[in-house]
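Accompanying notes for the structure given below.
Complex shown without one protein chain; remaining protein chains in place.
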Amino acid sequence: MTTPVRIGMIGYGFMGRAHTNGYKRCPDFFPELEHQPVLKAACARSKDKIQAFADQWGYESIETDWRNLIARDDIDAVDICVPNNLHKEIAIAAAEAGKMILCEKPLAMSAEDGEEMCQVIEKTGVQNTVWYNYRRVPAVTLAKEIIESGALGRIFHYRANFLQDWTISEELPQGGEALWRLDADAAGSGVTGDLLAHCIDTAIWLNGTVADVTAMTETFIKERVHQATGEKTKVTIDDACSFLCHFSNGSLGLFESTRYARGHKALYTFEINGSEMSLRWDLHDLHRLEVFDHKDEGALRGWKSVHVTDHSGVHPYMDKWWVPGLQVGYEHSFVHHVADFMKSLDEKTPCAPTFRDALETQKVCDAVLASAKDHTWHKV
Amino acid sequence: MTTPVRIGMIGYGFMGRAHTNGYKRCPDFFPELEHQPVLKAACARSKDKIQAFADQWGYESIETDWRNLIARDDIDAVDICVPNNLHKEIAIAAAEAGKMILCEKPLAMSAEDGEEMCQVIEKTGVQNTVWYNYRRVPAVTLAKEIIESGALGRIFHYRANFLQDWTISEELPQGGEALWRLDADAAGSGVTGDLLAHCIDTAIWLNGTVADVTAMTETFIKERVHQATGEKTKVTIDDACSFLCHFSNGSLGLFESTRYARGHKALYTFEINGSEMSLRWDLHDLHRLEVFDHKDEGALRGWKSVHVTDHSGVHPYMDKWWVPGLQVGYEHSFVHHVADFMKSLDEKTPCAPTFRDALETQKVCDAVLASAKDHTWHKV
Amino acid sequence: MTTPVRIGMIGYGFMGRAHTNGYKRCPDFFPELEHQPVLKAACARSKDKIQAFADQWGYESIETDWRNLIARDDIDAVDICVPNNLHKEIAIAAAEAGKMILCEKPLAMSAEDGEEMCQVIEKTGVQNTVWYNYRRVPAVTLAKEIIESGALGRIFHYRANFLQDWTISEELPQGGEALWRLDADAAGSGVTGDLLAHCIDTAIWLNGTVADVTAMTETFIKERVHQATGEKTKVTIDDACSFLCHFSNGSLGLFESTRYARGHKALYTFEINGSEMSLRWDLHDLHRLEVFDHKDEGALRGWKSVHVTDHSGVHPYMDKWWVPGLQVGYEHSFVHHVADFMKSLDEKTPCAPTFRDALETQKVCDAVLASAKDHTWHKV
Partner (left out) sequence: MTTPVRIGMIGYGFMGRAHTNGYKRCPDFFPELEHQPVLKAACARSKDKIQAFADQWGYESIETDWRNLIARDDIDAVDICVPNNLHKEIAIAAAEAGKMILCEKPLAMSAEDGEEMCQVIEKTGVQNTVWYNYRRVPAVTLAKEIIESGALGRIFHYRANFLQDWTISEELPQGGEALWRLDADAAGSGVTGDLLAHCIDTAIWLNGTVADVTAMTETFIKERVHQATGEKTKVTIDDACSFLCHFSNGSLGLFESTRYARGHKALYTFEINGSEMSLRWDLHDLHRLEVFDHKDEGALRGWKSVHVTDHSGVHPYMDKWWVPGLQVGYEHSFVHHVADFMKSLDEKTPCAPTFRDALETQKVCDAVLASAKDHTWHKV
């Protein structure tokens, strides 16, 4: 018999759908787990919208105030899928109510807020994780395994970027339900928290902490109509952000994110160069990992494109899916995250990235934004 | 309110899982459809195995004899996921019982059998489809739309292959539950029915019927241990099959399939060359379509790699999923097939490929196998 | 001191330029060779044209009748760069005059003619080679070395194609100086002799002789204006040709060539699948070789893209050029062919492919054209 983990979902947007799909597919593809999610309640201020969402996805009930959701005895875990400026209050309340928490990234509006959240979480001892989902793309998880094995030797370089092009038009408004990511009041920052945070989380996971940074941000379109007022208002987010850094292990880092790179929809790539091996990955073809192995001797050394679909146990998670050659997609990273969260309950271990892990990323984001503001190097 | 389509699934193997996942995700991602599948019963001879399958996937009940399943009043549609030599008997019985049928490919052991099945199906008038799932990979559906628009001009060439490498080892046995595809008694043929049939179905869909063929088959490993007897037995399937052909529209075709192409796991590719445009696709990166448009003038003409993930309505099915740049995978082709089957019920239209459509592919397979046997050209 | 090899060039077209460039660069990049070419004389019927050619490229003198060229005492080697229907007469005369011969491919108008040429060549004992230049693209030569080492294991499949798109327009005329390749009287055949012959030569070199074939040809544009008459005349060449075959080593072959594959300019590719390793190559990126090595164990198996530019001695010819990462191009294959011809004189060995080697390709072409005509399998 399985042990149900009764989910209370707050939010119903893009991430609400992605997480929910993760919950629903977990028992189908990871039936061996003892803990399994149950869609107990969905919550949002608009009763109509959350009812429609609950009906479509199969949540048993709805709430229109997240405080009520947290107060319910039949909720074991709260999933926070709301704009970043609401994470702190909800997370602290949920932790104090003894609920497990699965929180969308970035963790908080600032490292200061994040630290406060971590302290409550740790005091209450509730199981927690932050949805840095890309760690659980099989090719990325494979990269982690290879790096952990020491096969790369001494690390010299890490570079990553996350390039999009969806805000180039001046006609695009800011704010409101759909475009809160363009409003610093709701989002905290622009691409730094939205896109770079993903790059930083993966980087820290794969290559350790960041020591110091020098950064540059830009807002290309200075004013946009705000959906709340209908008036042209100053754009307060960063449209683009790049930074140089030193990692604590002595390697050099180079990061860039933007929503103004015409032609790139979700070009999240990273590359790591070690003395013995290099790896690179690209979200646009997320089922592949590129590998250069210096130990290949003779005439046939070169970059390999590994199709990470082998089900014979060598490729992470892939024994759960289809047969070699048949790729999975974006949404599978969330299914894997759900499965690992359930597994962490089975095994009574933390589920990375925890709030504390995510705080490390927040600190880098803060240093980056501070450096971009005062044009000096900042320690993390 | 939705109208339930109560599914009776026969089989629980790889395809049983893939189809079931398709049924389960349809209401989540295609909630606008009136008809929606319900997992009513699963059926196989082994009670233990089918019970485990039903428990994992959420079928309400089980049967151990497909005749009983077909006899049930609470089953609307029968899904045939068993070895090819059983398709005919089950399909005819199901049709005569008035059940809708979703049948795995290839349709039958021969075109003669297929014709008989079609006649019963058409006489009874039950809704029917055959799971040539690759038609509903978004990039493949997009290819169809472009070809239908006439943008390619006069067609000169069509080429396709399906290359795998999983039977190279001489140690691999034949027959039994897992390896019935290596046993001609159960499968009818080897790669011709298993792999080439996919290539042919897509080809006919995109480029029209095939007029005549000359073919070559080979069995590289002549004897393998049979799992039924534990003894070395002659291998009766084709390990590799290739053929040349003329399409009815005057274009030339070239097809190849094998399970002995080291390095290829599921290299299903097709390419079509028209006077104005060429298209090509590869299952290994199924979310991309390669396009060469001769109308691009000047210095910037070249092959484009279209990442078929745009959700703004221009890429088939993709408005149902995530945001631009985020790819879907293999299993989505089955979700789309289920959704289109439900939609065909909403709209009271046939759901392609029907048994009659699939029979056309069967005829080409038969001509190919006959040509390989007598070394002459065969008309289809 | 070097020993001069005084070249008499017959022809001044595309191949005349490519060969001449090969002669001129040999002493610069292969200075260690004792024999070195000297541009002694160029020959063509048009005095003005051949004088201009000689002036541009630095030939010391000209002739307007190839018989005079062959008669000259100061010519050591004759390079035959004229339409295919003239190869036989010139080659036989040159051999009988004791001249070395470097003959453009294909060798002859038929295997019968080729056999006659071989017999004279062998009787006279003159040094000879046929310009199947692609053997000496470094990546192709590397493929040969790997195959020779036995690393591929048992060979199952070989496939090649040569796809172009330059004759799709109906407005293109046939015949004349520039377009003799569209006139069967001058060229013998269409794509079979022009393009497929390259594929066949490489295939035989890499995978051994061809045993039998079944083929299909097509002429898409039935009539074109002939430049000799200005009138619409039946097109007598094959626009497209494909064939299936068995190699003598038991592997299966698949070949295709066409000038109607929109988007492909010179898509000469080959792939060979062995039990242990597969290789593939594409002329469009000729400095790369793709390799799949089944002996790579564990999670990091995949196709490698080897950039064949290492100068440390492991990549054929590349120690003569630049530094790793810096690619060479099409013309280098001819420089290498010249250098190997000179080296064969230094070492008193034959220079492959000899006329006899090229005859084997001619025999396959003849069998292919015969099969396309009578629609039966032909032994080679």
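Order of writing sets the chain letters: A, B and C. Residues in each chain are counted from 1.
Please note the rule applied: contacts are C-beta pairs under 8 Å (C-beta built on N, C-alpha and C of every residue); 3 or more make two chains touch, one makes a residue touch a chain.
Computed from a predicted model, the values in this text were never measured in an experiment.
Colleague: Could you run through the displayed chains and say which ones the absent chain touches?
Modeller: Listed by label, the shown chains it touches are A, B, C.
Colleague: Any idea which of C:V291, C:V328, C:M342 or C:A372 touches the chain not displayed?
Modeller: C:V328
Colleague: So which of B:C26, B:I62, B:I121 or B:I146 would be touching the chain we can't see?
Modeller: Only one listed residue reaches the unshown chain, and that is B:I146.
Colleague: Sort through A:K49, A:K144 or A:H157 and give me the one touching the missing partner chain.
Modeller: The missing chain is touched by A:H157.
Colleague: Applying the definition given at the start, please give the residues of subunit A touching the unseen chain.
Modeller: 156-157, 159, 163, 165, 168, 214-216, 218, 220, 240, 242-244, 246, 252, 254, 256, 258, 260-264, 273-278, 292, 294, 303, 375-377
Colleague: State which residues belonging to subunit B touch the missing partner chain.
Modeller: Subunit B touches the missing chain through residues 142, 145-146, 291, 293, 296, 298-307, 310, 314-315.
Colleague: Residues of subunit C in contact with the chain that isn't shown?
Modeller: 14, 18, 21, 24-25, 27-28, 31, 56-58, 164, 166, 264-267, 283-288, 307, 309-310, 321-332
Going forward, only the chains that are shown with their structure count from here on.
Colleague: Mind checking the centre-to-centre distance between subunit A and subunit C? Centres are C-alpha means, answer in whole Å.
Modeller: 55
Colleague: Report, in whole Å, the distance between the mean C-alpha point of subunit B and the mean C-alpha point of subunit C.
Modeller: Centre separation, subunit B to subunit C: 42 Å.
Colleague: Centroid from C-alpha atoms only, then distance subunit A to subunit B, rounded to Å. What do you get?
Modeller: Taking the mean C-alpha position of each chain, the two centres sit 36 Å apart.
Colleague: At least two other chains touched by the same residue of subunit C: list those residues.
Modeller: 303
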